[in-house]
Each structure stands twice: as structure tokens, then as C-alpha cells.
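After the C-alpha cells below, expect a handful of questions from me.
Of the protein chains in this complex, one is absent; all others appear in place.
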Amino acid sequence: MIVIVKQGATKNSIEELKQELRQKGFDIHESKGTTTTILGLVGDTSSLTEDELLTYDAVEAVRRIREPYKLANRNVHPQDTVVEVCGRKIGGGNFQVIAGPCSIESEEQITEVAKDVCASGAGFLRGGAFKPRTSPYSFQGLHGDGLKLLLEAKKATGLPVVTEIMSAAHLDLFEDVDVIQVGARNMQNFELLKVLGKTNKPILLKRGLANTLDELLMSAEYIMAGGNENVILCERGIRTFETSTRNTLDISAIPMLRKKTHLPIIVDPSHAAGIRHMVEPLSMAAIAVGADGLMIEVHNNPSKALCDGPQSLTPQAFDDLMKKINKTVAFFQGN
Amino acid sequence: MIVIVKQGATKNSIEELKQELRQKGFDIHESKGTTTTILGLVGDTSSLTEDELLTYDAVEAVRRIREPYKLANRNVHPQDTVVEVCGRKIGGGNFQVIAGPCSIESEEQITEVAKDVCASGAGFLRGGAFKPRTSPYSFQGLHGDGLKLLLEAKKATGLPVVTEIMSAAHLDLFEDVDVIQVGARNMQNFELLKVLGKTNKPILLKRGLANTLDELLMSAEYIMAGGNENVILCERGIRTFETSTRNTLDISAIPMLRKKTHLPIIVDPSHAAGIRHMVEPLSMAAIAVGADGLMIEVHNNPSKALCDGPQSLTPQAFDDLMKKINKTVAFFQGN
Amino acid sequence: MIVIVKQGATKNSIEELKQELRQKGFDIHESKGTTTTILGLVGDTSSLTEDELLTYDAVEAVRRIREPYKLANRNVHPQDTVVEVCGRKIGGGNFQVIAGPCSIESEEQITEVAKDVCASGAGFLRGGAFKPRTSPYSFQGLHGDGLKLLLEAKKATGLPVVTEIMSAAHLDLFEDVDVIQVGARNMQNFELLKVLGKTNKPILLKRGLANTLDELLMSAEYIMAGGNENVILCERGIRTFETSTRNTLDISAIPMLRKKTHLPIIVDPSHAAGIRHMVEPLSMAAIAVGADGLMIEVHNNPSKALCDGPQSLTPQAFDDLMKKINKTVAFFQGN
Partner (left out) sequence: MIVIVKQGATKNSIEELKQELRQKGFDIHESKGTTTTILGLVGDTSSLTEDELLTYDAVEAVRRIREPYKLANRNVHPQDTVVEVCGRKIGGGNFQVIAGPCSIESEEQITEVAKDVCASGAGFLRGGAFKPRTSPYSFQGLHGDGLKLLLEAKKATGLPVVTEIMSAAHLDLFEDVDVIQVGARNMQNFELLKVLGKTNKPILLKRGLANTLDELLMSAEYIMAGGNENVILCERGIRTFETSTRNTLDISAIPMLRKKTHLPIIVDPSHAAGIRHMVEPLSMAAIAVGADGLMIEVHNNPSKALCDGPQSLTPQAFDDLMKKINKTVAFFQGN
């Protein structure tokens, strides 16, 4: 952390600042320029916020040098983390496709889709029982009943399941779920993250609509600091001024996160664009930049879907896509 | 809702679409242009999403005509809502200032600040016991103990209190709290909103960092749909590309929300800018555009604040500001 | 400028870097931490870009300490600049209202509006002869003929005129224009800025839709570096994800720019919101935060305006607004 001292700050105020920083355990390197004095703080600054320093009279500005996340940081943990679920690996060169409907609607629907995506080669089944909908008047999911149907579909296919949690109060219902998803709108629901940090379930953490990569990693850090290091990151599009797509897929996030962290990173092309015909090209792009997996919405009857129909693929379209995904993963892994 | 029919859609697919829409209870007005056919849906479209329509083969695009919120809509409820708390009114021409520290740190701190802001004329005391911090290594608040201290400060001053809830699991602790705040990061924590809709507490709902005004109103609708119509909206800055301020205060939101809704609207200038010297000008701007109140951070020793020190005012600075606020409110109400 | 040295950089690469920086005239202060070495550069860094430093193998990151603008910087020039046009002053406590139609359409229109806004107390007349329109099929302005009509309206009223330039090739036509406006879309048309820096005309420089305050000041610096220090900055709304207003007025920009620069700062509430009923509240907000003036669109027949009709005030509405503006300016200057 670099502290830029205010021009005209009194000697006393600078001395007081330095003394307090030393009491907090930092060594201080001072550099005096013609117009500017800067203080370099040496020590572990991860628990120090810029704000704490900015409150001192003598401080003009603060520049962070080292990232505030530790457990998620590749500097600290250089090797790729591989998350293993029911014998299936994600990360470290292991690519997985998670597929299924946006929301679980009936036994027939989820089981049929599960069998289809399993036959096409998906490694995980997704399906929402708790749905975060902008409107209270929209379908909110089947809740506990939905989770039961999802677990039946798991039995029928052997596919491990991924499903979203919206409140720590529902955690008991997720006992047999394989991967718990935290949705974009809950990325900074810190109380939920803390609770999930105390479980031993793999967590699929989606990036918020307006969150930076460093904030995503700080949210992963919340889970990891609780003891649960099985975190999978998911880029699903951010909000910008562009309106022709629902969100803007930040494809650069994948190589940038790869530098910053050792955690697996997957991409959700269905939510990123919100449009069926873009799922294929965005999936190809995700593989091309080295993502560890994809999360794709599939519905047996998209025009009757209770949620996100316009971005859902039919089982047939998904089957075609899986063939391309497999060939493309093989192509890039061979290069 | 207007449905734009795809060029080249078959007669059959258009007929099927029309039939299903009629089954959902809509009357349909059809307009055929030279290149485009559009269908106007007549009926209550608030439970219909654009997505449901986009899944039909015959549909190219959908344009919403009426807002999807009802209870929060000024069209439906033309008169200003006035929220009353312990005899103090917000909205409908009643202006209130909520002041206090970012986080409750000790009995001495909260009581001292409470007495100071009360003496300066604040109408409500704020103070956080549950703090949403980006980093798990930052101070997280005193939780239940903090709420106790806050209620003691209420006793000592008579000021009703406003404090943030971060999880429905903590609701019992908020029994004696006067106004429950939902923070920006939880604006779309729909499970929390639903629980708060079942309480009879006034809710102060902050706009999310990247949420539109219509989304803010849909979140208010979640609370109101549960039966609790005492919702106060709060603009606290949105995220943009500008980095010299922490957030960008969307001052236009206040007159725009005024048109859209009957709910009271307040402004938080402390979080919007994140910088002490901007609290005064942004407070003046908020009054000038007709906000119903302000929420301002005050700390008895900002340089020792455990949270948000750089944006906190000293009690003396707050006292000076309150004099200006009172004069300015009087000036604009007299015009 | 602070240079953060890469972990694991070789001694040689660090030495080479230091040597080259010394050759460029900088003194270097080195601080070695446990994991990080930083170099502080002492000297004038305004011509040095972060990029130049990032190209060195030994450099991990660069943090700028001092702003890269000099002539526009309040640190260098602490007193407010007052721009004087035909005896009218803007800045340093002098408030001005610039009013008129979006585009000049006919002699009758511009002269009538000019007389009206003059009678209401506007200090300057605005009117566009060259119009930057998104579509090539929209009205593009009357060009040279429009400027002639504008100058006739000036004669008829005595109001100095402000009008937008879109190409350096048109500069000759602007000889009798009092203030030349650079529109948001040309804020980084650097060739145009350089040409205007060689004139002695006051320049009204609008902030681009997605430009930071520092970029706005760097564009002002382009004009000032050419010798023309009569620059007036204008905040006119930035682009965000919010769609209910055309742009988002960044009201915080005014107090923040006030700290950063000595140049006068005005606000254009008409373009910021794009909606007539928001012009008054946004004007009040601009005065409340200490803007040096306002730029307001007025049209004698908004429903027939060839451009920006929905945000134009009628002369009568402008007259009412001017009364409020005058009272509000007096109120805030008296406080």
C-alpha cells in the first residue's frame, strides 16, 4: 500500500500517521519528492482498507499494490485448483458442461431433459428450484418440491446436480445437492457466503452484473475463509449501455482471472446474451479463451418454458452443440 | 405489450400465437403494415414477461407499453405515500434527515453521536450492526450487541432508529428497530424482500449499484405485494466508468421516480461520493430536486472510524450542514 | 509516479530500468518490502504515460500520483478563472444562463427565441447551425446560413452567441461567433482541439458520453497548451445502463471538477435528461452544487422543432424558470 501525503500536511500530522501505522505492524519506507512525499507500507495489507488510511488528515490518496485476497490468489497458490464432484473434475485442464432447464417445472420435464443432456454428454445437470425473478408476479420456482424432482432426475441419469440457493434458511433442503450455485444477484450477499463457507459443498459463484473481477475474488475469499475452498467461478455477462444483448459477456475475464486466481472458471453463455442463436458462438469463444466449462440452458419445449425460454436450446440443438464443443475442446487442448 | 411478428412467419404460427394469447385472457389488436405485422395485447400484462412471448417462433420482438409494477405505480395510486415512524413523517412534503455512524462501534460512540445529531436536528438515528464489507477480513459489525447499543442510544435521545438487515435469519433481532434498511447489495435478494413484506416495519430500500429505476420499483413491489406498503426508496449512487468518485449519484432518479411512483424518495450523499467534502453539495442538490430526505454519515472521530471514515462528517460539520439543510428545505418549499 | 517491480525480476532488468529512468531526468526513490520493491519517480511526469513504463520487463504495475494535466490544474493555478465575453463574466462567482433552440431553423424562429430569452434575462444565445445527428437522414442544420441568422439574432438582441463547431474546416465561418462549442462527440477530436487552441475564442467544451473527468481536463489541456486558456467546461450527462433518462447527469462532477481545476463549469440539463419536465429540477441541482452557469434549450414551438423538441422549453416556461434560477442563485450565493 502506498500512501500519498497531502501537500502542506504538518510535520506533526505526518508523524502521528507514521506512528499509528507502525503500531498496526507495518514498516514504512518514506520517499520525499520535490512536491510529493509518499509512504510505502511493508507488511500484510489485506485487512487494511484504503478508507482507513484516507481518514487521516495527512493523507491525500492511497494506492493499493497487492491484491486484498489471499486464499484465492494465484501468487499464494500457484497450481490450478481442481474441484471434484462425484468423480468428475473441473479445472486444471478438465472441461465440464453443465446443462438443463432454467427452472424445474415438472417430473416429466426435468427427467426428460436430464436424460437428453446425459445422452448428449453433459457432465452435470442444472435446474432451478428457487428462481430470482425481477417481478414478484413471475413464476418463482417449485422450491422444495423442485429439489426433489431434481434429485429424482439425478437418480435416473447419474448426473450430479447444480442448483441455486437464494437464502441460508433453505440450506437443509440442499443436503443431497452436489454443487450449490450462488446467483449473480447474491454475489455480495455476504451472510449467505459465510454460511456456505461452513459447508463442504462445492460452490458455483456467479459474478454480479456490475462487479469487478477483484470483487468476485473477494466473494470467493468469503467462502474460502470459512474453510470451504471448493469454489468454481462463473462469468455470465455484465451490465453495460448496450441493449441489443441482455448482458455483455466479458470474455476477457477468463484469461484475466486465470492470472489472478487458481480457481476453476466457467462461462454461462445462455444468460450472457439471453438469445438462443448466440449460445453457440459464445460457447466457442469461452473454449477458445480457456474456460474450464460451460453452463447451458436446455429445455424440452422452450416455447412453453416458465423462465428464460428465449435463450434455451432444444435437446436436439444441444446435442449438435455438444458435438462441436467436444471437437473444439479437443482442438484447443491439442494446441 | 406490443408483439412484432417475424417477417416470413407462417400463417399457422401466427394463428397459434394469437390463440394462446387469447387463452391467457388478452384481447388482440392486429395491425398489418407493408413489411411488418404487429399485435397489440389488451389486458393486464404485469405477470407476462417479454421472454414468454419471445419463445414463440412467430415473434421477432416485444415492446412493453405499461410498467410491470402496480402497487408502487403512481398511475394506480396518484397521491404521495407518507410513511410515519414514531410520529415522524417522510414523504408528501415532509422532509427528514437520518444521521449517524456507518457502523456502531461502542456504547460511548453511538450514544455520543446520537446526542449530537439529535441536538443538531436530525429526525432519525442510523447505525450499522451488520455491515456488508467487500472483504471478509474487514470489520463486520457488532451484530446483536450493536443493535442493543443502538436501542440504548434511541432511549437516550428519543430518535427512531434505522439499521440494515443482511439476512432474514436475523429478523428477530430487529423487533424494536423502527426502520429496517435493505442495502444496495441486497436490493435483489428477493427472499429477504419477501420476508420483509410480511412484517409491518417501514423498509428503507436502497437502489443497487447497477439497477435501473424500474428494477428498484419491482423490488419495492416485492415488499408491497407481501402486504407491507411502507417502503422508502433511497438513491445512493450507481456504478459507472468514472473513478474519481466512489459512485455516481444519479440525481435525475429523484424527479424520474417522482413521476413513476408515490413512494417517498431519499438520498444518501455519503455513500454516493464516498468523500467528505462532497456531502454538502450533494445534499443541496438532493433538496433542490425535491428529495424527501437525506441519510448522512456522522462519526465522533472519523479518523478512527472502523468503516467509511473518509465520507463521515464530524458532529460539528454535521451541525453546520443541518443549518444549511433547514434553510434550503425552507427555501425550496417556499417556492 | 510509482513503479511496482515484478516479483522475480532480475537485478539486471531492474538496473536497466533505473538507468533509463534517470536518463529521462527522474530521481528515483527505492523501497524494498518483503515481497515487493517499489520505485518512486521524482520529477515532472506529465509527459510520461503508464504504458511507457509497463513495457519494461521488470515492471509489474504503475500507479500515477500526480495528475497529468498542468495548465488546467488548480494546484498550479489556485484562483478561479473568469472567462469574459462581451463584458459578461462566467466563473469565479459569476453565473450565466445560455439559452436558445437546439438548432437554428429560420430567421423568424431564432430571432423570436432570442428576443424572448433576452427578455427573460438569459446572458447568452445558443443555437446550432452544424448538428451532430446519429442518423444521416435527420436534419443536419443550416450550416453557414444558420450562422448568419444567429448573428442577426445577436444584432437584434445584443446577446453574445454560442454555437457548435464540428470540423476545423468550418472555422472561418465562426469569425463573429462569441463562444465556440465543442460537442460531447468531439471531446476527443484532438485535431479540432489543437486548431481551437490557436484561436482566441472562448471554448465551451462538453464532456463526452463516456469520458472521465480527467479525460475532460486533458482535452481542455489540449486547447490551453495551444495558448487559448479561455475554456469553459460543461457537464451534460454520461451514458450508463439506465434507460428512463437519455443520459445520467453526473452532478458530482461539478464539486469534483471544482477541486481539480480553476476553469468555469456549467451544466446542460436539457441534454442530460432529454425530457422537458426534468430541466427545472436539474437546473436547481446544478445551482445547488455550485455550477457557474446553465445551458438550456428553448424553442418557440417545441412540437415543430427539427431537433430535440422533447427537451425544449417554451419561452413562457423558460421565463418562469429564469425567475426561479435567479432566486436560487441569490439564495445560494447568500449562504
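Chains here go by letter, A, B and C, matching the order in which they are written, and residues are numbered from 1 within each.
Keep this in mind: contacts are C-beta pairs under 8 Å (C-beta built on N, C-alpha and C of every residue); 3 or more make two chains touch, one makes a residue touch a chain.
On a predicted model such as this, the values are computed, not experimentally measured, just so you know.
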Which of these, C:P101, C:P302 or C:P315, touches the one chain of the complex that we don't see? C:P302
Extract the touching residues of subunit C with respect to the undisplayed chain. 46-47, 49, 51-52, 54-57, 68-69, 130, 132-138, 166-170, 185-186, 188-192, 194, 208-210, 215, 218, 221-222, 225, 239, 302-305, 307-310, 312
Subunit B residues touching the chain left out here are 2, 4, 7, 27, 29, 31-36, 38, 40, 42-43, 61, 63, 65-66, 75, 210, 239-241, 243
Can you list, in ascending order, the subunit A residues touching the missing chain? 210, 212-214, 238, 240-245, 248-256, 259-260, 272-273, 277-278, 281-282, 284-290, 324, 327-328, 331-332, 335
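Just so we're on the same page, only the chains that are shown with their structure count from here on.
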Taking each chain's centre as the mean of its C-alpha atoms, give the chain farthest from subunit C. A
Distance from subunit C to subunit A - Cα centre to Cα centre, in angstrom: 39
Report the inter-chain centroid distance for subunit A and subunit B in whole angstrom, where each centroid is the mean of the CA atoms. 26
From the mean C-alpha coordinate of subunit B to that of subunit C, what's the distance rounded to whole Å? 31
Multi-chain contacts only, two chains or more: what residues does subunit B have there? 210
